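This structure is in structure tokens; I'll ask about it shortly.
With one protein chain held back, the other chains of the complex are shown just where they sit.
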Amino acid sequence: MVQFSDIASELERQAIELPSWAFGNSGTRFRVFGTPGTPRTPEEKIADAAQVNAYTGLAPKVAIHIPWDKVDDYAALRSYANDLGVDLGTVNSNTFQDEAYKFGSLSSGEASVRRKAIDHHLECIEIMHQTGSRDLKIWLADGTNYPGQGDIRSRQDWLAESLREIYDALGDEQRLVLEYKFFEPAFYHTDVPDWGTSYAHVTALGPKAFTCLDTGHHAPGTNIEFIVAQLLRLGKLGSFDFNSRFYADDDLIVGSADPFQLFRILYEVVRGGGYDVDSPVAFMLDQCHNIEEKIVGQLRSVLNVQEMTARALLVDRAALLEAQNANDVLGANAILMDAFYTDVRPDLAAWRESRELPADPIAAFKASGYQEKIVAERAGGVQAGWGA
Amino acid sequence: MVQFSDIASELERQAIELPSWAFGNSGTRFRVFGTPGTPRTPEEKIADAAQVNAYTGLAPKVAIHIPWDKVDDYAALRSYANDLGVDLGTVNSNTFQDEAYKFGSLSSGEASVRRKAIDHHLECIEIMHQTGSRDLKIWLADGTNYPGQGDIRSRQDWLAESLREIYDALGDEQRLVLEYKFFEPAFYHTDVPDWGTSYAHVTALGPKAFTCLDTGHHAPGTNIEFIVAQLLRLGKLGSFDFNSRFYADDDLIVGSADPFQLFRILYEVVRGGGYDVDSPVAFMLDQCHNIEEKIVGQLRSVLNVQEMTARALLVDRAALLEAQNANDVLGANAILMDAFYTDVRPDLAAWRESRELPADPIAAFKASGYQEKIVAERAGGVQAGWGA
Amino acid sequence: MVQFSDIASELERQAIELPSWAFGNSGTRFRVFGTPGTPRTPEEKIADAAQVNAYTGLAPKVAIHIPWDKVDDYAALRSYANDLGVDLGTVNSNTFQDEAYKFGSLSSGEASVRRKAIDHHLECIEIMHQTGSRDLKIWLADGTNYPGQGDIRSRQDWLAESLREIYDALGDEQRLVLEYKFFEPAFYHTDVPDWGTSYAHVTALGPKAFTCLDTGHHAPGTNIEFIVAQLLRLGKLGSFDFNSRFYADDDLIVGSADPFQLFRILYEVVRGGGYDVDSPVAFMLDQCHNIEEKIVGQLRSVLNVQEMTARALLVDRAALLEAQNANDVLGANAILMDAFYTDVRPDLAAWRESRELPADPIAAFKASGYQEKIVAERAGGVQAGWGA
Partner (left out) sequence: MVQFSDIASELERQAIELPSWAFGNSGTRFRVFGTPGTPRTPEEKIADAAQVNAYTGLAPKVAIHIPWDKVDDYAALRSYANDLGVDLGTVNSNTFQDEAYKFGSLSSGEASVRRKAIDHHLECIEIMHQTGSRDLKIWLADGTNYPGQGDIRSRQDWLAESLREIYDALGDEQRLVLEYKFFEPAFYHTDVPDWGTSYAHVTALGPKAFTCLDTGHHAPGTNIEFIVAQLLRLGKLGSFDFNSRFYADDDLIVGSADPFQLFRILYEVVRGGGYDVDSPVAFMLDQCHNIEEKIVGQLRSVLNVQEMTARALLVDRAALLEAQNANDVLGANAILMDAFYTDVRPDLAAWRESRELPADPIAAFKASGYQEKIVAERAGGVQAGWGA
């Protein structure tokens, strides 16, 4: 049996990057509901993100999105973040909100549109130099809505050309992570719809290109932990976008829809070396808090990942291997389930206190008065959202 | 063999209601792209809808959406429509865009919110008296995003109470049609997610309540034509919202994603009496033209329904029955497929001309200069969309 | 906070019916693997089932399947079961393995086939009188593989007629439960594919007819707990067939694929009165142990249901209601999750011991030598399976 004390030291290095946009408003095509206290600037988003780290010690970095987080002085933004105890992380590009991208961006049939989209990424790389970010994350909304609308095959070639130019502009310590998504906003075909397509492109690009796995971007029934195991084996798992879903890309809080799936994913991460000290895998959230409190939502998310990582680390791998080798189907399954059903919350609370963190980060945050303060202070202005 | 001449007269009574909102802008949560010439007022939407009817003879009614189509004088709006050769149709309520409905409307746990939502429907019934509309269509966005957020069971009871009050306010000639939807915008549970739930409610309400079947609102793999057959058998199929989808509720042009499915649906409609002269079934479109031309998109849609209805009518039902009775699996299937694979377009073109309609409605519309005219004329103002 | 001591007495009345066929061989269309010790007779299946009850106290009844469990003297079979501490339960009919049913049974277009299928059910009712069974469970494989093969609408009418004759033959204390299934073995349309269809039929039949919900028989993404809540509200939830699945009707051990889903289902059962003392809901397993040990598989299954029922009972419903009323999305969700994440296993082990049951039923069974004994004893003969 593996005990909590055996794994506590491994929990210390856990770090989950927060998306700046999780603190802004989001919604569905039907409605974006506002929330009192929502940030109006990149700085206010970072300030909220810093709260999550302050109460959990789990979130030392904030991913930014260009142009939503565009500022004049990125060095100043980074310095602001550092003063709050966090750093800037992955830079996310945006090729879906400009009128020019109506029919595609890096995969567009129009050379001028591809040029514009490539230049946007070159600008992002520039920003990365100023923010000290390692990763450029590319998620493409590119695709078509009707059969025949675009030439699927040519678009792959155009995409490959565009990615090549971006890749070649990366600095020595920088990486490109290419996200895939099953569908939405395109409804017939998507240019990077699955891990195989991302893998084919990043393999062609070179050693600084990796795949980003968003847990909500798969067809119904897909075994995601298999993909995790496979990409780790192939050396191309660059990062996670954590969230959860019941249906499509719901962007719900990670672990809220299927906690056992999150456990299985994290078990394969651990099993495949993705949680090792020198692992190339970055862990990020990518979520929408459409109707729930945003800061508490982010707190809940990083705690879910932490709790499930603890369970994954608790798996008695020696015993599991023995049962697997004996083809003891139910015995092997029981060893996995035993870790999953272990209630790690009391141990984690005690461990947090030993590290001068609140035993219950959410309760501590709620008691702090921060939420009331921002509701009062952020009265005017325009709340941040996907549009700005 | 059934010949086109055998079915031509049946095509004459085909009528497909157009949604006013199909002429306004729409999009995804990522972006709403605008289009030159988009209507800015209910009148301009109706004018565009009238074009579809003028070129096809298929779309004599325009469904309106409250409050998107709110006007001071509905009698005047109707008169305006009549002058353009169309009439106002189904009134669609909206309980998803007011801040009050963040956690539900007719199924909300808050009595004051339910009151507001019921009152909105009573207002819609008032409008129906002025517009001469028969049907009040209720599609609810109600649901929850996280397990535990709401009490699923109580919400059904609240919904039943709300519907009862609305139903009791209907005039003698008015009907309530209750639409169901698998998911979106709610991501954990939806209060009216399937035909069974709609059926249970409309059965409890009484003879003026029916189910509305939106072809895009089902789980992956659902056999929709079975539901059509079943609801017709149970006497509770009130109306269709036609569109198509590859994934979720994509709201693509009807018949564009799976034409054979549309054929099977229309075959069951014909088979079950839903296309009979006195059928209670209303045929409507409910689509989004996010990136394609809107008027042409609506033309394409009604023509798709017409062409597929012709194919469904061409099924040699006597021969089919004989093959079915003989358990001749492939023989029966071949009879159905023979109608599906028949190219009805030349016969339909000739038939249209015999009725003083253009053989190719889309080409005729494109040649008319209408699109260029509205692009020029509708220069200022705010384009209509889901938000207004 | 609800404590285990608060709910212990409610656990006492838990009873989960075992399917006799779970102890026989099963497999996929590709292969049925045998297992040493597999029963060869109904008596041996019952003996194995009695082991599950002996070690858990959870499984006092064994459901039988006709003709797989056909015997000359059902009173003797019942007496045999009683001597082993269990009783006979639900009688399951079989209308899918006779050559006559190639194209349907109760929904067949051939009157003689329907006659044969109805007679089979009348025979089952006769057997129920001898076994003292309350429930006749009807799962139909009826459907078609190709569009056009059968007349969907007529088949519903034939089905209704067939069910009527069976229903009318029920004794005063007997019930008919009609199971639905999304697909398989029919691949185009299934005659009872969803809860709405079952509900429409059982409502038409009368008060002794109910719906049976098999947890593996839904479209991808279906919210099953919603259906549970709805059927309980409508008074028509008759029984559960528990199992789990990742893809189609995998028939895996209940709770093994998505334990959180099982929790949510059982929470709605408790919430809706389905676990009350006088509840009409019967709880059964319907599983296949294709490659794993069968008796241990059944032990694991009833323990999974017990553990998850305990968690569902632990939900602090007063606090939950308060959070729901306050629209505290994350607070309400946290209350539910708190119960789910509670490790009830130590409390259950102690409680079992207090009731003179082994703390760890699986370990106790394994130590008993029963498995080794049946492997040795059941050397010759034909192992039971779906074919016999």
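Chains: A, B and C, in written order; residue numbering restarts at 1 for each.
Here, a residue touches a chain if its C-beta (ideal position, glycine included) is under 8 Å from a C-beta of that chain, and two chains touch if they have at least 3 such contacts.
Here the structure is a predicted model, which means the values were calculated and not measured.
Checked against the full complex, the one of A:10, A:123 or A:194 touching the unshown chain is A:194. Across B:291, B:315, B:335 or B:384, the residue that sits in touch with the chain not pictured is B:291. Remark: the omitted chain is touched by one listed residue; of C:26, C:162 or C:261 this is C:26. If you put the missing chain back, the residues of subunit A touching it would be 102-103, 109, 144-153, 156-157, 182-183, 188-190, 193-197, 199-200, 218-223, 225-227, 229-230, 232-234, 260, 264, 268, 271-272, 320-321, 323-325, 327, 329-330, 332-337.
Listed for subunit B, the residues touching the missing chain in the whole complex are 220-221, 223, 246-247, 256, 258-261, 291-293, 296-297, 300, 307, 329-330, 333-334, 337, 340-343, 345, 362. Although one chain is hidden here, its contacts on subunit C can still be listed: residues 26-31, 33-34, 96-97, 99, 102-103, 141, 145-147, 182-185, 187-188, 220, 245-248, 250, 252-253, 256-257, 290-292, 386.
By definition in this document, only the chains that are shown with their structure count from here on.
Shared interface positions of subunit A, i.e. residues touching 2 or more other chains, are given as 220, 246-247, 256, 291-292.
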